[in-house]
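All protein chains but one are shown in place.
Note that the chains take the letters A, B and C in the order they are written out, and that residue 1 is the start of every chain.
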Amino acid sequence: MSDIGRIGPSTGVVPTEGAHRIPVLPRGLRRAPSGIDEVATEHLIVNMGPQHPSTHGVLHILLELDGEVVVAAEASLGYLHRGIEKLVEHRRYHQIGTLLDRADYVSGLHSETALAMAVESLAGIEVPEKAQWIRSLVMEVNRITSHMLWLGTFGLDLGAMAPFLYTMREREALLDILEAITGSRMMFNYVRPGGVLADLPAGIGVALDTFLATFDGYMDEYDTLLGGNEIFVERVRGVGVIDATTATAFGMTGACLRAAGVDYDVRKAAPYAAYAHVEFEVPLGTVGDCWDRYAVRMEELRWAGRLIRQLLDGMPEGDHTAKVPKGLRPPAGESYAAVESPRGELGIHLVSDGSDRPYRMRLRSPAYFNLAVIDEALSGGLVADAVATLGSLDIVLGEIDR
Amino acid sequence: MRPDVDATTEILTAAGVPLKEASSDTLGVVCRIEAFRLEAALAALRAVGYQTLVDLFGTDTGEAVELTYHLRRLGDLAEVYLKAIVAYDCEAPSVWRVYPAALYPEREAAELLGVSFAGHPNPKRLLTTEEVEGHLLRKDVLLRTPEEVAL
Amino acid sequence: MSPLLQALLRTLAAVALLLVNGVVLILMLRKVLARLHLRLGPTRVGPWGVLQTVADVFKLLTKEDFRPSGADKWLFRLAPVLVFVPSFMAYLPLALSDTWRFSDLDTGVLFVLAAGSLVPIGILMAGWGSNAKWSLLGGLRAAGQQIAYEIPLMLSVLGPVMFAGSLNVAAIVNAQRGVWLGVIPRWFVLPQLVGFVIFAIAGQAETSQTPFDMSEAESELITGFANEYSGMRFGFMFLAEFSNMFVVSALGVTLFFGGWLVPWADRNPLALALGPAVFMLKTYLGIAVMMWVRGTLPRVRVDQLLAFSWKTLIPVSLAWTVLSALVMRAVNL
Partner (left out) sequence: MWGLGILKGMAVTMRNAMRGPITVRYPDQRLPLPERARWAVSHRYDENGRPKCTACLICVKECPDHILSIAVSRTADGGKHIDSYRYELGACMMCGLCVEACPYDAIEMSHEYELASADQGDLVRELLHDVDAASPRRAASPAKEAADA
């Protein structure tokens, strides 16, 4: 029934190189006649979004429909464009985090960490061990909150109302914990170049223990409610297939890439924070359909719970931050640092000219690249499949539009 | 894992792409080439297994726009950066046939930095609307307060 | 009392029941879903929020009656009527007890189903008349869905009808008096279990409840056919949906669960006097189960929905009808 089992541990399999194909030209949208005998018919072009319940914010997709079948799709972005990359050029390094929280507003700690790592590698700052572990801990907590939001909204996209409200229970519990640690529920501003803002407050271990005690049981419930449900399985099996070749060619990362069977996880590929010191597996899918993306993320949730336990148990003593001057002036140069955010590889590319502000900062947003595939992935499916595929990609418009 | 500068140079030279400069710094292997050779260079690198375009973006250097292509080989996690200079309002080749991942970032670079990509199948604006004047990531576009914008 | 006045009063009683049902059911849906979803539901208007629906009705009444400029004037205006009136007509043959009934139709069951099958025409008109693309998709879906589920629904009621030998709802209920083997109530749900399951599935589809809420499909079509409606026109469509739920549940209770009969006490005069209350209780229990399903399941895809009906439900219900007819003939003769 629920064959999560076929999501195996990492096997190191990577699709062979050379297996690339030139994709079809993304067709511009047009009104095409699809004459059935003598009856003149037209394709229907509908606007999905920017205010549509399933576009998760303000995404606008033009769908060309033949009946209910999607012939072509084109995403139109920018409704949430705030020019973060430009604003960053006018801020000192420790002030950037506030903007990055608002780029990926569901998992701000990941982008903050990526920035901190990029600055540290530019300026050559050594981060204390304790800070690294705290970073990993809060990032895994943040990963659960983000995946919980995805799980709930994915259920909503497929018409199941119950999981959304149940996931909010877990999400709220963890947001409260994050608020106790960082001072804010979503706009953390906690991970700074050199370490983290403050040490873990007392009682966090107990709070996380309380959460973890029920977490696995609730995960089983979600698996019953969605993964074990025949209707759900019918809706996602074989739907929105994005195979390994397409996924790599479009630069997809994260669970969407791993669902296609490509073993790439930044936490394993280039271990950062404390990920080199903890044990975890990277769940992989096989086909790259919505079911695989669902199953991979569900396994990631379970692993995040186990990681939190390991990180709590192994938390070292020491300083929570290195001494970093406020007016940090890293030497001129470039650096790139990436973290495995809940959506994939979130990279910060910094260009410094030696002043106290970055000359250029590029946010390599994972959902931006994951979304680009929809023109291809939605075509041929039904409207309902389009909704399911979009939901399974787990996009956050804040980081796509920046 | 950092690939050899020499090996990368060799691959590119064999593909008929002379390098202006190749170095290995804090970023990794950085190869600078002529903009019009971008497609050939990327195709050559793709042929040796760099199947992912991690990122593509432009930087306004103050004199021209510098395009950065960040490539990765998933097998051994080797990474290469290709850089090419394009003069303001001039043209670079679109590389979407080699890496479809370039479709969005090329549109973004075109609208925010004012370069164009020849052969892009859908050269529309991506993030801003038609009314936005200027190329926002250029250094000569200054930040304005809401009051200034309203005037 | 003159027959005309009597008929008028009965009709008014049916209207009253419908309106009260609408108000109660909307609140009930909110409270049931809230309970299933770890929430409280409305709490602010009146004690425990019981007056919330009343407040909503006033809100709908005071809203602007809005018609999109490109909409077809007549279709757009007629559609809510055509959605609402059949759902009201379906009340008329129902019987709350031996004596409490709105009319005494010998073809009652058939009438209920016939009235129900008019609803998709209204929905299709709403979808087409709105001149909106999402609405149109919703309307078309509704039409395809209702045709597909009308047939198994009709076939599934045949079993109880054959057992009772009548289409009159009172006759069907009265045929369920007594017990089998001394203990089991003679409700038709037992011999007609397969028929009941088909009825339940088709009924859920007929009332457009999740997992079959194709025509609304919040996350796909943004409430589909009702998209462009506002104010009380939307209110009527909304009300019709809840009134359909009541009708389907009441029909199920009548056909399969002994209507107003209290098990093991179906000749007790007190129990018979309580008939209407028993009937309402059973019906509301049925609605609660429908809401429970609605609050739990994801939505099926439109092609899966049609395939399920045509390829599974209809053959099974046909086979079941033939089988029960054969068994009845063999046992009774």
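Going forward, a residue touches a chain if its C-beta (ideal position, glycine included) is under 8 Å from a C-beta of that chain, and two chains touch if they have at least 3 such contacts.
Model, not experiment: these values are computed from the prediction.
*Asks:* List the shown chains that the missing chain touches in the full complex.
*Replies:* A, C
*Asks:* Among C:M154, C:A171 or C:V293, which residue is in contact with the omitted chain in the full complex?
*Replies:* C:V293
*Asks:* Touching the hidden chain in the complete assembly: which of A:A162, A:V191 or A:I348 does that?
*Replies:* Spelled out, the listed residue whose C-beta touches the missing chain is A:A162.
*Asks:* Please identify which residue in A:A103, A:I231 or A:I374 touches the non-displayed chain.
*Replies:* The one listed residue touching the chain not shown is A:I231.
*Asks:* In the whole complex, what residues of subunit A lie against the chain that is missing from view?
*Replies:* 1-2, 91, 94-95, 97-99, 102, 162, 166, 169, 172, 176, 179-184, 187, 189, 197-198, 201, 221, 224-226, 228-231, 233, 326
*Asks:* Since one chain has been left out of the picture, which residues of subunit C touch it in the full complex?
*Replies:* 34-40, 43, 292-293, 295-297
By definition in this document, only the chains that are shown with their structure count from here on.
*Asks:* By the contact definition above, name the pair with the higher C-beta contact count: A-C or A-B.
*Replies:* Comparing A-C with A-B, the pair joined by more C-beta contacts is A-B.
*Asks:* Can you work out the whole-Å distance between the CA centroids of subunit B and subunit C?
*Replies:* 61
*Asks:* How many angstrom between the C-alpha centroids of subunit C and subunit A?
*Replies:* One centre to the other, that is 43 Å.
*Asks:* Distance between subunit A and subunit B based on Cα centroids, please, to the nearest Å.
*Replies:* One centre to the other, that is 24 Å.
*Asks:* Residues of subunit A that contact two or more other chains, please.
*Replies:* none
*Asks:* Please set out, as single numbers or ranges, the residues of subunit C touching at least two other chains.
*Replies:* Counting only residues that touch two or more other chains, subunit C contributes none.
*Asks:* For subunit B, which residues count as touching subunit A in their complex?
*Replies:* Touch list, subunit B to subunit A: 25-28, 46-49, 51-55, 57, 59-60, 68, 70, 73-75, 77, 97, 99-101, 103-104, 121-122, 125-129, 136-137, 141, 143.
*Asks:* Going by the contact rule set out above, which residues of subunit C touch subunit A in the complex?
*Replies:* Spelled out, the residues of subunit C in touch with subunit A are 33, 36-39, 133-134, 136-137, 141, 210-211, 213, 217-222, 295-304.
*Asks:* Which residues, counting only subunit A, touch subunit C once they are in their complex?
*Replies:* Listed in rising order, the residues are 44, 46, 52-54, 65, 68, 155-162, 165-166, 169, 225-226, 229, 231-232, 234-235, 382-385, 387.
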